[in-house]
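Only one protein chain is missing from this complex, and each of the others stays in its spot.
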Amino acid sequence: MADVKKVIEIIDKIIADVDEQKLFLTELDNVIGDGDHGINLARGFDAVKTIEDTFESKDIGAILKAIGMKLVSTVGGASGPLYGTAFMKSGALLNGKTEMDMNDFIEMLQVSIDGIMKRGKAVKGEKTMLDAMIPAHDAIKASYEADGDAKKALDAGVKAAEEGIEYTKTIIATKGRASYLGERSIGHQDPGATSFTLMLKAVQELA
Amino acid sequence: MADVKKVIEIIDKIIADVDEQKLFLTELDNVIGDGDHGINLARGFDAVKTIEDTFESKDIGAILKAIGMKLVSTVGGASGPLYGTAFMKSGALLNGKTEMDMNDFIEMLQVSIDGIMKRGKAVKGEKTMLDAMIPAHDAIKASYEADGDAKKALDAGVKAAEEGIEYTKTIIATKGRASYLGERSIGHQDPGATSFTLMLKAVQELA
Amino acid sequence: MKKIINAVDQVENQMIEGMVKAFPQYVKKLDCGNVVVRAEKKTGKVALISGGGSGHEPAHGGFVGKGMLDAAVAGAVFTSPTPDQIYEGIKAVDDGKGVLMVVKNYTGDVLNFEMAAEMAADMDGIEVKEVVVNDDVAVQDSLYTTGRRGVAGTVFVHKIAGALAEKGASLDEVQAVAQKVIDNVRTMGMAIKPCTVPAAGEPGFELADDEMEIGIGIHGEPGVEKKPLETADEIVDTLLEKILADIDYSGSEVAVMINGCGSTPLMELFIVNNRVADVLAEKGIKVYKTMVGEYMTSLEMEGFSITLLRLDDQMKELLDEEADTPALTVAK
Partner (left out) sequence: MKKIINAVDQVENQMIEGMVKAFPQYVKKLDCGNVVVRAEKKTGKVALISGGGSGHEPAHGGFVGKGMLDAAVAGAVFTSPTPDQIYEGIKAVDDGKGVLMVVKNYTGDVLNFEMAAEMAADMDGIEVKEVVVNDDVAVQDSLYTTGRRGVAGTVFVHKIAGALAEKGASLDEVQAVAQKVIDNVRTMGMAIKPCTVPAAGEPGFELADDEMEIGIGIHGEPGVEKKPLETADEIVDTLLEKILADIDYSGSEVAVMINGCGSTPLMELFIVNNRVADVLAEKGIKVYKTMVGEYMTSLEMEGFSITLLRLDDQMKELLDEEADTPALTVAK
């Protein structure tokens, strides 16, 4: 699925996409949060950019761990520790590897979800990034287990994540800042679910 | 020229006119001062209105003194002590009188001017109320001494006061808040010169 | 966006630098980031650390000093600080007696502070405890939310827990009194004008010329409702009603805080207090102490919050203890 070079390529694209979608993500957060999700993530991935030149000499696990630590120490807010935890857990999983396959990726999603659920004390259906992550993981896993087609599996994952975003519009937030809005949060999509989908799309396109 | 009843009538008109011109005077003060001259005077003459029912039993001197004290204690700003002094000095001059004639009025203007000049340490040509008062006094005096026609004299006074207002547009303020503007005060008429003219017009119309 | 700043990405740094340069007798900045600690470390006591996003000045750096905080960590505007910075703050102020973190109840703050506490415990064996302030009655505390937000009442936690720590109490005692303040403090706010996060460039919400937002949070988060602007007295009555309904203040003594959100003239805060004092007097609630000013702001948001703290003898005594910080001084 991906070697170190490919992973770096994907990270590169995520950095660029987050930057490009910064205002959009912030605008989403403005409606039901505090209007900084795009700013936060962009600050984090800009910082990741500054350590990118160290990646080539690292294994995939070390790269993901370094990204996780960078995100934790620069993003702040709720999403910083959550995405940071996801990358750090993924790094621990892929420790020493210079190649990863689809099964690695599926497991990586799983440990990310577990890490985020534990840190954020959240479950599915609370209008968070988990509502894109969990369906994406499940769809990728099901599709890949069915026919072993990686591309198809990733397409299914993105589709599920996008449906997850739509789903967040229909529910009341019970975690994060959007929960203060109660009923008023209905009708608006979750910024974190949106940013996760953006990252998954980079994998789909390049892996 | 005026008995107690007439004086009360004139005061009544001044109260009404100040109220009517409040925004205009304030607007003038906004341009070269701090935008409160109309508000200040209206507050003062509104307060005068509350003691008007005591006037009938008083002589003209006592009425003017009471007005002066009321203005001093309610107007504030620069114009409060200045107009207050003018009315108090006029009251002292007309102490005990229940009738006043044109000579009384001319002398009343003179003590008012003297009082204001002393308190405000100002002279003619500094872009203040004095630039309407002094020419008005001089014109009334000259006209009345020439032919003894009170109406003509008051007309001449109002005309001189209005020319005084025009004159204030042409000079730099060297007293009061407008002096902070330096050159920038040129082109704008003085609020105090304007409010004095308003009062003189009430006398002209009713006396 | 019309602001007196230099560059959007410099506001946090330059704010902290400007604060530290103004008050070198009180505070200094750690090299590692926007962490402010007492100019001279106070030893032999439990250390108090707080923090949160920037944009709430003087909170929290302004409350670092004698009788209040030992450290304050400032994140980006309206964004929780990161665990590494909080961790550095914890390490800098711990003196072996343990550290109490005063955290406002936002997911971001809670997650980042807890991660930092884990780091300090795991890597340095520092005993770190936490209290989570949740005084904002505008949002419901229910199973279906993350609970009430932490707002201006936090300053009372700093003052009272800080005073007890200064007297040499144990970590458990300091945590207990901090929790007692939290259990007894309630706040509600409103705004008539939004604020603009510099990096965003646009106001966080919109209000028409005749509208106000009741129950606003300190990041401009909505609360109860948007409605036509009312008189100061009517607004106060609405806020007080909610606060007084939340816990029973009857017959008790309270500390009152009228907190400006950043661009509310003091004149208006006093007009607000005029009504607050009258209503409390009517209800037989005795005011022990009133604070009027800017304690927990939201950049240039215009509005105010009312905080009521129900006092007991211990809290009264600690409220009156000496404090000497850039933003709050209580003379003995």
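Order of writing sets the labels: A, B and C. Residues in every chain begin at 1.
Here is the rule we use: contacts are C-beta pairs under 8 Å (C-beta built on N, C-alpha and C of every residue); 3 or more make two chains touch, one makes a residue touch a chain.
Quick caveat, the model's predicted, so the values are computed rather than measured.
Seen in the complete assembly, the chain not on display touches B, C.
Within the set B:P135, B:G157 or B:G176, the residue that contacts the chain not displayed is B:G176.
Among C:V11, C:V155 or C:I243, only C:V11 touches the chain that is left out of the view.
Contact between subunit C and the unshown chain involves residues 2-7, 11, 14-19, 21-23, 54-55, 57-58, 62, 192-193, 195, 209-210, 229, 231-233, 235, 256, 258, 262-275, 277-278, 290-292, 294, 297, 299-300, 302-304, 322, 324, 326, 329-332. Those residues of subunit B that touch the chain absent from the view are 26, 30, 33-36, 39-40, 43, 72-82, 119-120, 172, 174-177, 179-182, 184.
Just so it is clear, only the chains that are shown with their structure count from here on.
Distances from each chain's CA mean to the overall CA mean are smallest for chain C. Using mean Cα coordinates as chain centres, the one most removed from subunit C is B. Note on chain placement: the centre of subunit A and the centre of subunit C lie 32 Å apart, centres being C-alpha means.
Separating the centre of subunit B from that of subunit C, both taken as means of CA atoms, is a distance of 55 Å.
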